[in-house]
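Sending over a structure as structure tokens; questions will come in a sec.
Excluded from the complex is one protein chain; the other protein chains are retained at their positions.
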Amino acid sequence: MSPWKNIRADFPILHQQVHGKPLIYLDNAATAQKPRAVIDALVHFYERDNSNVHRGLHALSMRSTDAYETARARLARFINAAATEIIFTRGTTEGINLLAHSLGAKLRPGDVILTTEMEHHSNLVPWQQVARATGATIRYLPVVGADAEGGLDLTQLDQLLTPAVKIFTCTHISNTLGVINPVEELCRRARAVGAISVIDAAQSIGHGPLDVQAIGADFVVFSGHKMCGPTGIGVLYGRREQLESLDPDETGGGMVANVTYESARWKPAPERFEAGTPNIAGAIALGRACDYLDALDRAEIAKHDQSLTGFAYDQLAKIPGIRLLGPTGARSGMVSFAFSDVHAHDIVTFADEDGLALRGGHHCNQPLMRKLGLTGTTRASFYIYNTEAEIEVLVTSLRRILAFFGAG
Amino acid sequence: MSPWKNIRADFPILHQQVHGKPLIYLDNAATAQKPRAVIDALVHFYERDNSNVHRGLHALSMRSTDAYETARARLARFINAAATEIIFTRGTTEGINLLAHSLGAKLRPGDVILTTEMEHHSNLVPWQQVARATGATIRYLPVVGADAEGGLDLTQLDQLLTPAVKIFTCTHISNTLGVINPVEELCRRARAVGAISVIDAAQSIGHGPLDVQAIGADFVVFSGHKMCGPTGIGVLYGRREQLESLDPDETGGGMVANVTYESARWKPAPERFEAGTPNIAGAIALGRACDYLDALDRAEIAKHDQSLTGFAYDQLAKIPGIRLLGPTGARSGMVSFAFSDVHAHDIVTFADEDGLALRGGHHCNQPLMRKLGLTGTTRASFYIYNTEAEIEVLVTSLRRILAFFGAG
Amino acid sequence: MSGDLSELYQQVILDHNKRPRNRGKLPTANRIAHGDNPTCGDQCSVYLRLEPPATPHQPEQISAITFDGSGCAISQASASLMTTLAKGKTAAEFESMFKNFHEIVTTGQAPEEISDLAAFAGVHTFPARIKCATLGWHAALNALKSAATSTLSESLTR
Partner (left out) sequence: MSGDLSELYQQVILDHNKRPRNRGKLPTANRIAHGDNPTCGDQCSVYLRLEPPATPHQPEQISAITFDGSGCAISQASASLMTTLAKGKTAAEFESMFKNFHEIVTTGQAPEEISDLAAFAGVHTFPARIKCATLGWHAALNALKSAATSTLSESLTR
């Protein structure tokens, strides 16, 4: 039987009512729900194998070390990398900070960090900080169109992607616009000028196949909690040659080869970048999330999410006065919209009464919002367990809200 | 009924056999086991409330935000602090790195970081790195005695704790020696010369009452996994006045008040120090661990652990040729020992056959080991669920191992 | 629509949201403050003129007040209503009015007869919205506490 058949049964959280209505969870871009298998992996670890990793020779410690390293290899396979290229982090934000600190330490005044106007604060502020600390300059590849419907302005690449660019970083999929950026081309162009490329895959990792070799990025970061994994775990992928020359950001137990009162030597990657006791259970459960998503077939996930999003886009477009952000065509699992008369917060509060979990606000994209003349949008984001029927409830609910506020 | 009565029943992992023998888990200083209540808290969160925090207005998001902030308040109560003084981290190591980076940024050549010879690598290497980067000097308060049986040499404080000392840091309880350091006095003396005090409470947090006001430290760090909480979560406590003037180490979503393409402003503490999606489930389950430990009564925990350790010490001392580290008197829940003829790894491998989980090696204390003329020790560390009968198995097992190697 | 929701979105609130009073910049303002709700990005600026009353030896009063910014119905209506009630008040009077308002939005209980403010009692069942309801008030409090600036136009060109 197809694992899709009874997919909603795999997610315990979906079977509840909110304000007397069935929960319709459309806040997946913020965090995804967890299948039973992932929850079970956590329970199993704490009930059977829990022990600290790497430093032990007793049975539990060997089992947990083994499970932890198996998870690392599983994540590597998930993105077509080598196990030694997988560093476990708390999430996307920590991965980017590690890179901003460690890569950033090598920047000099005159160097340029090139990013885009649609980055999440987590892939923006760390680079601003580094630029400020080193005297490097941060530049932005602009978005095109009043509603950013044109995505990134690739025509400006020639002008912006100069040899002064040492680091190029860009989100794979925008968490506000839903636009899928041509990261393969962007990384290729970045490499051509000698820039290191960093891809924020927070929004793409759970929504389709992701092959770091095909993308050609030097670094890719993502969070486990957006791909059915637990909170507090994520991955920094780094191409081997890059990791070898990268200094650690955090130091301490587990990442040192030798320590004296005067100095310390590091272990090789990936250990060099994992100071202290890691989120062992989180990593193991994230490995289980990879199994879960691969069993569904990630190409099928992409198809499902994109078709659902297309349906949502078309239905929402019929609502008078709605302003839909991002491209009409190929987009990932979310739709962001705004009305001139009704604020996103009011929409979210009303929709909640209908069991709908939506997100309203700037989605950690304040500068982009300001550029588009918005203070916020309402965002509905979809995942493997969402259905067209749920989107119909969303549309009905929105129409009612607009009517209440005398808009639409 | 006393919650101690059936305490082993609360820990599912204890009810298993290893190599056909009942598991005797004596590796608690590396990580503690988890009671059912903590595991259940994780499951409950993922089955009912899972959502991202802080940024949502729908039911799930409000519930998870509420649970996360309630956990913060719970941790604050656990150590007698205010909720705004609690920053969730991945663990002790991350907390120390945050401080080393943020406090360290203010150091200048000539400034001194004073620490001790018995620090864990996690409270040593980050300060070495900061000293190297800023030109500050790192100095060590020595341990006394060939087996460090005298603990810290407080007679050297006058000479070492000069006004040049800007940061004083010290472990509350040594993870190798088991010695309990007089942190109240040390913090008072540090404050008297104007130094900021940082206490590594990784080994003390789970083993008795801990009151940050009584200790008088400016910062206290610890890990959840050593106090019955999950992996991947810990706490950095910072005195309010200290946090107010501290710069964040990591930046990104959730910790910014306002972001433009040019610059960003931070939120106040504790949010300022929590960039990105936190380990939400971990924090909530850690709050539940606080409940669990408080129900046992932390003064009772200290009594239990110390009496068990005293018993172990006395039994082990009878083994011919054993070298016991640290003080004979008041010590926390561990005993570290060495034999001249049998290496710790061989002991741990043999003991594992008897169901015993021990740790052998340098315990992330390489410089101390070297100073004591050791390459490693075997460590047995105890917690609330351990018994005297288990220690008797340990002693019998050790005698057999020594006989096998023709030692003892 | 559930009871809680209709409690939250009272007619008074909808009305102030649709037709905000005292909205815009105040050219004669001598106290200005800006408030934002970092959680959602809502912003509110308050412009007010604090001056001695006609009668001598009395504390300064708010002789004019406006607000500006963007936000949800709750924050807009609350700021709008706040401006209508602030006029003529001293700083101390305004603070005591805010205390009442804060009690209303956090407990749902109006401590005394306080007219329109009671319309915000429904907020207390939506704790996440308390920050919305108090955004404009906090900006006004900050404005009252801020150092006297010259008038708005001067302060903008500084």
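Descriptive notes on the structure:
All chains are identified by letter, namely A, B and C, in their written order; residue positions are counted from 1 within each chain.
Going forward, contacts are C-beta pairs under 8 Å (C-beta built on N, C-alpha and C of every residue); 3 or more make two chains touch, one makes a residue touch a chain.
The shown structure was predicted, so the numbers you read here are calculated from the model rather than taken from an experiment.
Put simply, the missing chain touches A, B once the whole complex is considered.
Across A:Met62, A:Ala105 or A:Ile319, the residue that sits in touch with the chain not pictured is A:Met62. Of the listed residues A:Ala257, A:Ala317 or A:Ala403, the one in contact with the hidden chain in the full complex is A:Ala257. Residues of subunit A that touch the chain left out of view are 54-57, 62, 65-66, 256-258, 267.
The chain not displayed touches subunit B at residues 19, 342-346, 349-350, 353, 360-362, 366, 369, 375-376, 404-406.
The rule is simple: only the chains that are shown with their structure count from here on.
Chain A has the Cα centre that lies closest to the mean of all protein Cα atoms in view.
Each chain gets one centre point, the mean of its Cα atoms, and the points for subunit B and subunit C are 47 Å apart. A separation of 31 Å divides the Cα centre of subunit A from that of subunit B.
Between subunit A and subunit C, the centres computed from C-alpha atoms are 38 Å apart. Touching of two or more other chains is recorded for residues 39-40, 129 of subunit C. Residue positions of subunit A touching 2 or more other chains: 19, 345, 349, 360-361, 366.
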